[in-house]
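Read the structure below first, then the notes.
Partial complex: the chains shown occupy the same locations as in the complete assembly.
Note that the chains take the letters A, B and C in the order they are written out, and that residue 1 is the start of every chain.
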Amino acid sequence: MKAKVHVTLKAGVLDPQGKAVHHALEALGFAGINGVRQGKFIELDLAETDREKARPMVEDACRKLLANTVIENFAIDFEG
Amino acid sequence: MNNSVAVTPEIVAEHGLSPSEYQRVLEIMGRTPNITELGIFSVMWSEHCSYKSSKKWLKTLPTKAPWVICGPGENAGVVDLGDGQAAIFKMESHNHPSFIEPYQGAATGVGGILRDVFTMGARPVANLNALRFGAADHPKTRHLVAGVVAGVGGYGNCVGVPTVGGEVQFHPSYNGNILVNAMTIGLADTDKIFYSEASGVGNPVVYVGSKTGRDGIHGATMASAEFSEDSEEKRPTVQVGDPFTEKLLIEACLELMATDAIVAIQDMGAAGLTSSSFEMASKGGLGVELDLDKVPVRETGMTAYEIMLSESQERMLMVLQPGKEGVAKAVFDKWELDFAVIGVLTDTGRMVLKKDGAVVADLPIDPLAQAAPEYDRPWVPGTKQPLLAANDVPAKAWPEALKALVGGPDGCSRRWVWEQYDHMVMGDTVQRPGGDAAVIRIHGSKKGLAATSDVNPRYVAADAVEGGKQAVAEAWRNLTAVGATPLAITDNMNFGNPERPEIMGQFVEACQGMSEACIALDFPVVSGNVSLYNETNGQGILPTPTIGGVGLLPEVEKSVGIAFTAPGEALVLIGGPGTHLGQSLYLYALFGRSEGAPPPVDLAAERRNGDFVRGLIRDGRVSACHDLSDGGLLVAAAEMAMASGIGAALAVEGADLHARLFGEDQGRYLLAVADAAAVLAAAEAAGVPAQRLGETGGDALAVNGEAVALADLKAAHEAWFPAYMA
Amino acid sequence: MKAAVIVFPGSNCDRDAATALAHVTGRAPVMVWHREADLPEVDLIVVPGGFSYGDYLRSGAMAAHSPIMAAVKARAEKGVRVLGICNGFQVLTEAGMLPGVLMRNRKLKFICRDVLLKVETSNSDFTAGYNAGQVIRIPVAHHDGNYFAEAAVLDRLEDEDRVAFRYCDAEGHATAEANPNGSQRNIAGILSEKRNVLGMMPHPERLADPLLGGTDGVPMFRALLKALG
């Protein structure tokens, strides 16, 4: 089973990468973009197949390592 | 079974082997090769590995001097530094990958050259990079500059080797073909240098580093199509670098090298496991047997062909002393790197590969190496442009001209680039980027190493002999200008398609000019790399023989930089007045003209002037020194002033003031000295032309009473790159 | 003063820190491998610059969980001085020993150059060799030095006189132009509550030898030597 983790910056935290991408897109002539935020997407390939068993473990991994909760939120989905 | 893919004439052609080359394959094998064997022939006989177009001419380069410990033929060149230490260095190109994926292409270029150096037992202590991009206004250029610089920095910064120097140039001939040449210098003890020659029948062959994936397999598209459905997906042609793993690999290899476990070692670079195992066995006159099932792989179902041809990064191959597997494994375990005994040396002279219990390839090593093609490609000498008289070049008011030169793409500050490189890590950087040559202290000693990279491709295009000479001379001069004794060079020969006689002519003539200069300056070639076929749609790059030079400072504290250190010092020009504007930056940048002969190099004068300047520096009589190159006298003076914030006033006489100020005559230096009279007297005694031109001081650069504020010059100088990249 | 320098597999300023310590204090530090669970008895622990474990996820994130960091934390709680430089600062924030985080530089580029710093407090064993308000020159070399913390945290740091250094101009003003990486309030280095832990992005060990271009890093090591004997 796959766990798909999205790590995104909390609202209110300045996102220099997103800002740079936004700027670059505008420079390339892409109009009508109000804003860009950039985050991380981490896919874990798990031996576990039961979502309910996997969830606490993945949440723990997010809190301990994958996200820095001072500035980031995380969201977990499962697939397969 | 993939090894059963039939070898058809199409597949042979897809592997880049000509019919006559394939005929030789058949003779050597005595049968039709299977696909894995064909792949091995193909990479071993590729231009990249066999140097088939260039070998004849590379052999003419001077490679010897009393201080050369090891010249071309090993992973890198080795020169003696005295006190039991050696410098090991080489330059290598990663042009094509950097054009496709600038970040990873450049990053893996740095990774590759680092491995060439530490595989010989040296701790890498400095990196340089020579970069050439298309015209600044070409739509792809900015993106390529951003990616390449980030990639060079991303890799070097993480492994913790300072990137201390290099070059950046823009020219439309590189629009479709940028050049990324990376150089590494390492330090080793002379009694702990490691070579790639295998020895000891029965000795274990060991694989260490990262796992093997399907990276960069350049095999035939057709053959690959049969390997799997989604072959596109599985065969990225660009490798991704992992500098952290490289850092571990450096530490682990150096740790193991401190023991007596290693017999021979070779990085897996181009053509990966094939060329490393092949070259080690070939040099030792031995055979090798590998069990491909033991090779650590990152993906499932890899075929013998793929394992042998993969160009996955951060891997090394070693031959160990018998019984030392445990010692070695413990080191690699400590650094959490893969370690596997994958084979053994044999006395058969053959390379035998096994997979899934069966022999999947069996080829003779020596005949394959001996029969590697070597061509004497037709060539024609280049048409030499005539000398261009100074009065055929329009004169422009010098303040405008100077601002345009120091504030344009080719003359502006490269700070935007080198501030993205950690140039201080390792704590020995004495002269940071921005001067003539970088200087690092040899750790724990009073000595220093100087390093530079140089070539003026417009000169080479106008006259490859003089241009080749000039590139070597300029490297020598840059080392001299910081007070170093030039020791040796590495080169990276970047040219177009050698099958065109005029391109081959450029190569031949550049080698000829380089040789002359190397001999006259006692500055031999100890390593190098050739990159041919740099062209798109029949449009070749400017011929670019990049020269990486290394020099030694007996007392590193005596090195000088380009920045003035005090007001009120005399400015002394060593060498004659400026006269030559042909192919100058002045002519090119201000008038868009590439005309005339490049400045001729008088090697005897070059040497005499340089030896004199070095002597003055060593005697502590010079406080700042800059050689005159692109932009001539006035650009040099401006750079010295801008670097220090101290101005200068010059009095320059004679007709054709623009040539006096901006001429690119060779063999010249501008010095700031406290005692001008003594320096001029010494110059006269040594038969060196020298002239007092003025004095340091103030906050402007003045010529014959007319002044430009330093602040304005500096603003122009620092503005171009950041504004361009913003 | 006995010092230890922590060595992660991707540390690359460990030797530089050791060289500077030995040069200034006359005594070479002990190098401690990241897998050790225990530390020798020392007065100062340096967490050096580099790329601890490659730092591909977030700088310092993985190192913060290494066995040795548990020991470093325990010692810090007992009052042992801990100096985190560059990656070391990132590790200390990720380990929760200092508040806030170091994000990607505002302009997204790695930046290596000398910067000017205003010494905000001389009230610590690290900064006692400088005068408060003094402007010093020290190099930075980082990709992730953009200091972020919530406003309340920043206020508290200031109230408690725990901002050690700020990026500034030649006159000591913490201007936006003088800020190389976008750090909030131009913060370049902070102290822990007990003032025995300092994290800073600039590299004092890189300017502790005139041959390398300056000696503004020396007073830090001298002050530590003075305080710790």
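We adopt the following convention: contacts are C-beta pairs under 8 Å (C-beta built on N, C-alpha and C of every residue); 3 or more make two chains touch, one makes a residue touch a chain.
Predicted model only: the values in this text are computed from it and were never measured.
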Suppose a student sees one copy of each chain kind; what stoichiometry should they report for the whole complex in this file? A x2, B x1, C x1
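Throughout what follows, only the chains that are shown with their structure count from here on.
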In angstrom, rounded to a whole number, how far apart do the mean CA points of chain B and chain C lie? 35
Rounded Å distance, chain A centre to chain B centre (Cα mean): 40
Centroid from C-alpha atoms only, then distance chain A to chain C, rounded to Å. What do you get? 29
Residues of chain B that touch at least two other chains are none
Flagged in chain A as touching 2+ other chains are none
Chain A contacts chain C in the complex at 13-14, 16-17, 20, 40, 64-66, 68, 70-71
Quick check: in the complex, which residue numbers of chain C touch chain A? 57-58, 61-62, 65, 94, 100-101, 103-108, 146, 148-150, 182
Provide the residue numbers of chain C that touch chain B in the complex, in ascending order. 9-13, 15-16, 19-20, 49-51, 53-56, 109-113, 139, 141, 143, 203, 205-206, 209, 211-213
